[in-house]
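Worksheet for the structure shown next.
Shown here is a partial selection of chains from the complex, left in place.
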């Protein structure tokens, strides 16, 4: 009653040989960046040179956002108990969920649907954006990917779109995101600019990432930030302290220019 | 009864400004690679150009090792139940522990101690390595970072040391690792070559990473691999299947050359 083997297409492991999506890992090492390897592992193909630059900038944009996000707080809270680093990081990742990081996937769905409808119905970008904003207004719902608690003009969004423009990656989805931004302002009189979630969503759409991987993208980008916080908690703070997220102060390196 | 604010040195967050270890994140974007930003987040300073190439190759080396490591199996097992991706990835990270990934930290401690004793006592590298091997033999313990279940001549180790040599990063710790490899063979007559854990340990020592971050290094490198497996499980497999790790077959891209 032999069972058929189950299949995997990620990595072939043989004695003294490791092949990721068709490429030997030892050949990838030194030839491609980590960001390129991440793209390969997830999507199955290496990015183009332009996509490689884009994904690098996107991962850098989300590497950390200080101590207030729930992923950081749950990771630090677990770290205060003397738990090992991996458990604290895992606890941080459990918080990268619907309301924290989740807007990237939601915004991808909105953009994918909007561009699809735009094409299907031969509507213009602006017309489609206006329609969408009206639809959401009618349902009394907020469009995901617009507005931010802290940043009115998120520097990461600006830079992501600037890089995307320079690389020729900005296409229909970035266009639609900007059209929606305009349509919101037109409709409500108030500015709700594209936030970093919305910008990442547009760019993941441009590079053809499936929307269920938006959460994965955010996790991969944020894990180093979580590690930095957990290690700081372990080495600098007293165990079992009550962490009040509002009551903190930055005392790290003063602002400095890139070398 | 105002409490004093607690301190963090990772990221300063102000409206429309995010500063990681002193550098504005929007300035980092497009200027440094994700691997460089990872190095910065964890260590507090940007890597040199040579260190940046090294850390990239190291992260790529550990991005995946197929379906048999326990981190992959726990992540896939959780994914079969319909759990969200972040929960499955978190469950994978919980398995990156003492016996899985843990040898990197153990090997770092051995190398740090060996080089310290070498310097303190004015011993030669070879002498120190022989002494160490005898000490472990006497205690009937295995030296962490040598030998591998699957790979007798791990292609990743070779490549890591080749890159480290070319970049001028290989120093006392790589030297000691190689001396220990020789001493083991001399003492036991059998070859137990440096494995990828041992090689990563030597290079993390060369770049002055604290040994408690070895686990963090491995987690950051492996998360994309876990994501790839979880997504494959979610999109390709039936829920609630019993996963027998031995009973699988690779059916992905055939081996191919880098473009």
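Letters A and B mark the chains in the order given here, with residues in each chain numbered from 1 onward.
The rule is simple: a residue touches a chain if its C-beta (ideal position, glycine included) is under 8 Å from a C-beta of that chain, and two chains touch if they have at least 3 such contacts.
As the structure is a prediction and not an experimental result, all values here were calculated from the model.
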| item | value |
| --- | --- |
| Copy count for the complete homomeric assembly [2 present here] | 4 |
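Everything below uses one rule, namely that only the chains that are shown with their structure count from here on.
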| item | value |
| --- | --- |
| Mean-CA-position distance for chain B and chain A (Å) | 23 |
| Chain A partner contacts - residues on chain B that touch it in the complex | 3, 5-13, 15-35, 37-38, 41-42, 44, 46, 53, 55-57, 59-61, 63-68, 84-87, 89-91, 93-94, 96-97, 150-156, 158-160, 163, 212-213, 215-216, 219-221, 223-225, 227-232, 234, 236-237, 241, 243-244, 247-259 |
